[in-house]
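What you see is the complex with one protein chain gone and the rest in place.
Note that the chains are named A and B in the order they appear, and that numbering of residues resets to 1 at the start of each chain.
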Amino acid sequence: MNVDYHALAPEIILGITVLAVLVVDLLRIPKYWTAVIGLVGLFAAFVPVLTLGFCESLDFCTEPETAQRVLFGGSFVVDTFSLVLKGLFLGATAVALLLSVGYIEEDRYWQGEFYFLMLCSALGAVVLASSRDLVTLFVALELVTGPTFLMAGWRKGDPRSNEAALKYFIIGVLSAAILLFGMSLVYGYTGELTFGGIRAATAALGDSALLTIGVILTLLGFAFKVSAVPFHFWTPDTYQGAPIPVTAYLSVVSKTAGFVGLLTLSYQAFAELRDVWGPLLWILAALSMTVGNLIAVRQDDIVRLLGYSSIAQGGFILVPFGAAVAGNVTGDQLEQAFFATVTYLLIYAVMNMGAFAVVIAGANRLKSTLIADWGGLSSYAPGLAGLLALFFASLAGIPPIAGWFAKLVMFSSVLGVDSGWATALAVIAVLNSVVAFYYYAKVIKSAWFDQVPDTIPAAELRGMGRAVAPSLQFALVLTAVGVLVLGIFPNLIADVGDVAKTVAAGF
Amino acid sequence: MSITLAVTAGILFAAGTYLVLQRLLTRIVVGLGLMAHGANLILLGAGGEPGAPPIVGTADPATFGDPLPQALVLTAIVITFGVTAFLLALAYRSWALTAEDTVEDDIEDRRIAELRRREHP
Partner (left out) sequence: MTSWPFLVVAAHFVGAAVLLAMPRRSRRAAVVVALAPMAAAVVMAALAAGAVIDGDPVTADISWLPALGVSLDVRFDALALIFTFAIAAIGMAIITYAAGYFAPEADLRRFLALLVGFAGAMMGIAITDNLFGLFVFWELTTVTSYLLVGFQDEKGSARAAALHAILTTSLGGLAMLGGFVLLFQAAGTATLSEIVASPPSGTTTTVALVLIFLGAFTKSAQAPFHFWLPGAMAAPTPASAYLHSATMVKAGVLLLLRLAPGFAATGVWTPVVLTVGLATMMIGAWRALRQTDLKLILAYGTVSQLGFMTALVGLGSPVMLHAALAVLVAHALFKSTLFLVVGAIDHQAGTRDIRVLSGLGRRLPWLALIAVLAAASMAGVAPLLGFATKEAAVAALLDEHAWIALAVISVASALTATYALRFVFGAFGTKPPSGEVDHVGPEVAAPGPTLWGPPALLGAAGLVFGIVPGAVDAVVSAAAPGGKLVLWPGWNLALGVSIAIIAAGVAIYAAPAALAHLQHRVAARLAALHVPSAEGSYRWLIDMLNRVADRVTGITQNGSLPVYIGVILITTLTVPAAAWIGAGGALPQLPPLGSAAEIALGVFVAVVAIAVLRAKRRLAAVILLGGVGYSIAGVFVLFGAPDLALTLLLVETVTVAVFAFVLGRLPRRFEEQPWRLGRAMRAGVALVVGGFVTAAALVTNGIRTAPPVADVYVELAPDAGGRNVVNVILTDFRALDTLGEITVIAAAAVGIGALVMRTRTQRRTDDVPDTAREAA
């Protein structure tokens, strides 16, 4: 068989890295090296992503005849969309790994295995971005999720971490079962595994109640992954109980993986069934935004607040799917909606990672994640308070920081559709943006305007900025530059290429 | 698939669900075990009518039970065992940490919901 190794290079490099980490872990050298190797592997895997992406301007690269490289009979596709997401997964994992270094090391936990698990999960995510059939998608998704069950329980001495892992595992198993059942119904009805085949079969066979149920169950299985309400229950407890770097990883990589599944399934496999997934995802979007935001309003722990905010942000990311609820939606508008979701995912990844990085830096110093304890942060740690304001303002959607652009394309994607339902979703999204604004602003207010509580020894904490671990500093700089650059030059995303071309086409 | 098989599987799932909706981890494990049995019955039923053991040479191949679901059930049995053992290990750890094997409620949000009552008594 003639295999396009260039197309598979990111996966191959990452796979080798996984093995290398495992081997190095056995050697009698400092465990620190496992993290370094992991990081190097992630960056190395990024190289073929770039060469594949800019193939036309490279001499050594043989371009495929079509816009995508199709491998294994259509199961594995490398196109602009998958490359953008591979880049996202690799970058976000690298940041999560940087966040973990100090954290995991400090606790004398099992570092080698930890990085092994994280890289395994990342490998799953990278494969998932290219998965274009049900089996590959499921296996990749479980490869993403499986290791995270263990990572969530990494704080071994802490009953809360145990609880986090347990809830996550049990609900995760349940959702995997739902997902598989749905997929098997779809397969049973269409007799096809590849998304293209499913699309052709549904077009030819027409609608059926059984197919509808299969599609619904499949998508609901993914609703768990993206923590959409009412499948979000595990999220806050797990986010709070897990080590914070793992929480960051879960809220970005694992969640994005779920969205990638939703995107490829909805826009490709179930392209002819918009009347099924349009309303379903409309409801999930509205519920997730509203419930996530409302519960976040009263949280007093910053990690939990970010947990609920990520549920709400997930709702915002789902909003463009709601455009499909309109019967008269055009192909252009669907491509626009697809683009909006991908854009939001990219920006969300950067700003959420940054927010968690700030929280880790702050928690290391204050030994507290209560928002009240962060009062007056600006008076003794202005740099950290500034970064906090930056990332939270981005999450709130304040221009010219990246988040606003995500919101703009999100609103445009539904407002462009001439339909009452789509407009209603936009209205719900606007109202939710205000509520979200409220609690993000409250955190910024606390850090900048409130008094330092008596329990916090501000004088001792002053000027400890240089004590932040270098890896954490690197992560902070990376994400801060990211939100600023993406906010001021959002064309970078628009110019990356037509992500919708190969997935959401032909409507 | 006969009605009996479908109904029996349904009962196993109902009993399993009833047990899973609990805080005691052991009950959850037992519940999952019951559900797994139910799932195996359905898999088996998907193969059609009962038939002869699919061993070449012992009977007419036309009378064989469908071997593929059987292979799948075999896999499922083994995997179930793995899951059961993993959950039991978690239960053991839970016991080691808290001397109980219950999945505790997370009271964090109940506390948030009660905030108002404390603020405005």
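Methods note: a contact is a pair of C-beta atoms (placed from the backbone, for glycine too) under 8 Å apart; a residue touches a chain by one contact, two chains touch by 3 or more.
Because the structure is predicted, anything quoted here is derived from the model rather than measured.
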Contact list for the unshown chain, restricted to visible chains: A, B
Among A:212, A:330, A:419 or A:473, residue touching the chain not depicted: A:212
From A:40, A:55, A:150 or A:200, residue that would touch the chain that is not displayed: A:150
Absent-chain contact - pick from A:70, A:127, A:220 or A:500: A:220
Interface residues of subunit A (partner: the chain not displayed): 107, 150, 155-160, 166-167, 170-171, 174-175, 178, 185, 188-189, 191, 207-210, 212-213, 216-217, 220, 224, 229-231, 233-234, 236-237, 244, 276, 280, 291, 294-295, 297-298, 363-364, 367-369, 393, 398-400, 404-405, 407-409, 411-412, 415-416, 426-427, 430, 433-435, 437-438, 441-442, 445, 448-451, 490-491, 494
Positions on subunit B contacted by the hidden chain, ascending: 1-15, 17-24, 26-27, 30, 33-34, 37-38, 40-42, 44-48, 50-58, 61, 64-68, 70-71, 73-75, 77-86, 88-93, 95-97, 100-103, 105-110, 112-116
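By our rule, only the chains that are shown with their structure count from here on.
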Euclidean distance of C-alpha centroids - subunit A vs subunit B, Å: 30
For the subunit A and subunit B complex, residues of the former touching the latter: 157, 159, 162-163, 165-167, 169-170, 173, 236-237, 240, 295, 298-301, 304
Residues of subunit B defined as touching subunit A within the complex: 25, 28, 83, 87, 90, 93-94, 97-98, 103-104, 106, 108-109, 112-113, 115
